[in-house]
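Reviewing the structure listed below.
Here the complex is missing a single protein chain, while all its other protein chains stay put.
Should a chain be cited, it is by its letter among A and B, assigned in written order, with residues numbered from 1 in that chain.
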Amino acid sequence: MRRYLIRKLITYVLAFFVGVTIDWGIPHLIPGDPIQGLLARFSQLDPASYAALYKTFAQSFGLNVSLWQQYLNFWKGLLTGNMGISISDDPNTVTSLVFGAMPYTLALLVPAVVLSYIVGNRLGAAAARRKLLDNTVLPLGYVFQAIPYPWLALVVPYLLGVVWHVFPISGAYSETLLPAWNWTFIASLLDHWFLPFLTVFIVSLGGWAIGMRNLVIYELENDSSRYLRALGASERVVRRYAYRSASLPQLSGLALALGVVIGGNIVTEIAFDYPGLGHLIYGAITSQDYFLLQGIFIFIVIGVLIANFIIDLVFITVDPRTRLSMQGAAA
Amino acid sequence: MSTAVSEILDEPKTPAVGRKRSDFVYYGLRNKKLVFGLGLELLLVLFAIIGPMLAKYGPQTLTGAQLHHPGGTYWLGTDSLGEDVYSQLANGIRESYLVGALGAVSAAVVGMTLGFTAGWRGGILDEVLQMVTNIIVMLPSLVLLVVIGSYLNSRSVLFEGVFIGLTTWPWVARAVRAQTFSLRSREFVEMAKLSGKRPLEIIVRDIAPNMASYLFLVVILLFGSSMLLAASYDFLGLGPSNTVSLGWMMNQATQNAALLYREWWWFVPPGAVLTAMVAALLVANVGLDEVFNPKLRQQ
Partner (left out) sequence: MSVSVQNLSVAYRSRRGDVTAVDNVSFALADGEIMGLAGESGSGKSTLGNALVYLDQRMKATGGTVTVDGRELPIADTRAMRPLRMTEVSLVPQYAMSALPPTRKIGKLMTDLLKSHRVGDQRAVMTELKRRLELIGLREDVLDKYSFELSGGMRQRVTIIMSTLLNPSLLIADEVTSALDVSTQRAVGEMLLEFRDRGFVKSVITITHDLAILAQIADSIAIMYAGRLAERASTDAIVNSPLHPYTQALIASLPEVGVRHDQVTLTGIPGRPPSLVSPPAGCRFRERCPFAFDKCTQTPPFVEIEPGHTVACWKASDERGAAAGRAGQEQAV
């Protein structure tokens, strides 16, 4: 088990390194001069002002030192929590902006992922044993899995917000309210939260249901299920064992699906004008706020690594083989 | 199991050359999922080819008739600039297929090469590839694409396709590597080695046919996910410049508050069609899997 943990840790550390390096490296590898692009927004500059402004930007970008120094500076900034100041939202720091948006994203992401995982697994397992249920769950699951995030993020608010005025379609809370710890505010928060949550939930649901269904079907036909039946175990017991065996690969699937869900989350936030990280990214793109973009990327990478780590821990506690085996991860 | 009975029941676990092609065709035609999925997909591809030709206007031609409801001259209505939505849809479908294919092909090429090498050689090469794969899989691809793409000034369809492929190749590599690994030590490969065949020959002649079915399934899935990823990407405004795509349509609709103004014909068709395109692929994929693997057939 120790070898397994060590291997995992190395992967995480390396992933972090790679993420940071890519993040730092992008502006330097892309053809074109980002500063020029920025300055293009300031029209009608005389050459002297242009040169002075260029120098200032170069300095704030840290481009006036050697490449290697820039890389180290980047690391320094990251480790001290100083990711610079947002270009578009001066004087707010990148860090403060990110931390401001993070709670909204987490409030959306975590319940959506967890609930879709749990509900999807139950549905899938149930569909695996009842043919009737299977005939509805399966096609629905495929359709849900195939829905592009932007589309659901448009159709859901259209139906539930515009056509039937059940929920609001944008913002985190009503514009007429000020943030406060009272029921009105919290109710408004939830009201605005529901549709984006529903969007992410639905798309993820299909994938889990189908995956679990296939796994359970496979397990129900394997040797241990046959043996249990031969020994007269009730079908309920057989199912329980199959479910247990199927849960393990599903769990590792969760870690892999995170990257996709985050992407979907971003899209949803933008469609709903929901002030999370995705929304922040969009703003950063349109205003070419590179500092902010790079900062957000790092935070997301860190978040994904932490989530992966948590899932790994859960996996270890749940899977007896990983817990007890003295060998490293099998090929 | 007994030989006499097993030759009837289970597909024998012999090399691909031993399996009867007629078996595939027989089960293939009878598999509802495969027939439905493939059929629907072919219809959509047909539409992608013919559709734009039937359009009366170019996708970005200003017709002067803004925000018309569907019907009459404008089959799917027009958008806020007066562009024909049907034309945009038809052309957008083409573009989606193109990007999807590019993505799937680039991911397949890179993934298969690396996967084969790692699975065949093993050792350090394999360890390194596994590490790289694990890392790339963890990094959220859309975010990466966003960060990189936002630095670029103009983007082409080719770029988008290849770009997407380069973030999804690890899935292919993993699958290929696992299969190569397990097949490498099978008897027929040992025999090929003993008979003095060169490694490349063994890969092409003996291993590839056995993996073909599995690889095919993986590539189909990649095709679908590429299309979805491209749609999200285009929706964020980072798609190919001056190109009409399904994601771009939805982006335009959002920017012009089509939701509020109930211009449903602008954003409902593109997503609905894309859902159909991907869903058909997924269903056909499952059907194909059932044809290849008898164990999955629920009778």
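One rule holds in what follows: a residue touches a chain if its C-beta (ideal position, glycine included) is under 8 Å from a C-beta of that chain, and two chains touch if they have at least 3 such contacts.
For clarity, every value in this text was computed on a predicted model and none was experimentally measured.
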From the listed residues A:Gln36, A:Ser224 or A:Thr286, report the one that touches the chain absent from this view.
A:Ser224
Considering the whole complex, not just the chains shown, which residues of chain A touch the missing one?
222-224, 226-234, 237, 241, 244-245, 248, 320-321, 324
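Rule of thumb we're sticking to: only the chains that are shown with their structure count from here on.
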Contacting residues of chain A [partner chain B, same complex]:
10-11, 14-15, 18-19, 22-23, 26-27, 30, 32, 34, 37, 139, 142-143, 145-152, 154-155, 157-158, 161-163, 169, 214, 217-218, 221, 255-256, 258-260, 262-264, 266-267, 270-271, 281-282, 284-286, 288, 290, 293-294, 296-297, 300-301, 304-305, 308, 331
Contacting residues of chain B [partner chain A, same complex]:
126, 131, 134-135, 137-144, 146-148, 150-153, 181, 224, 228-229, 231-232, 235-238, 246-247, 250-251, 253-254, 259-260, 262, 264, 267-268, 270-272, 274-279, 281-283, 286, 295-296, 298
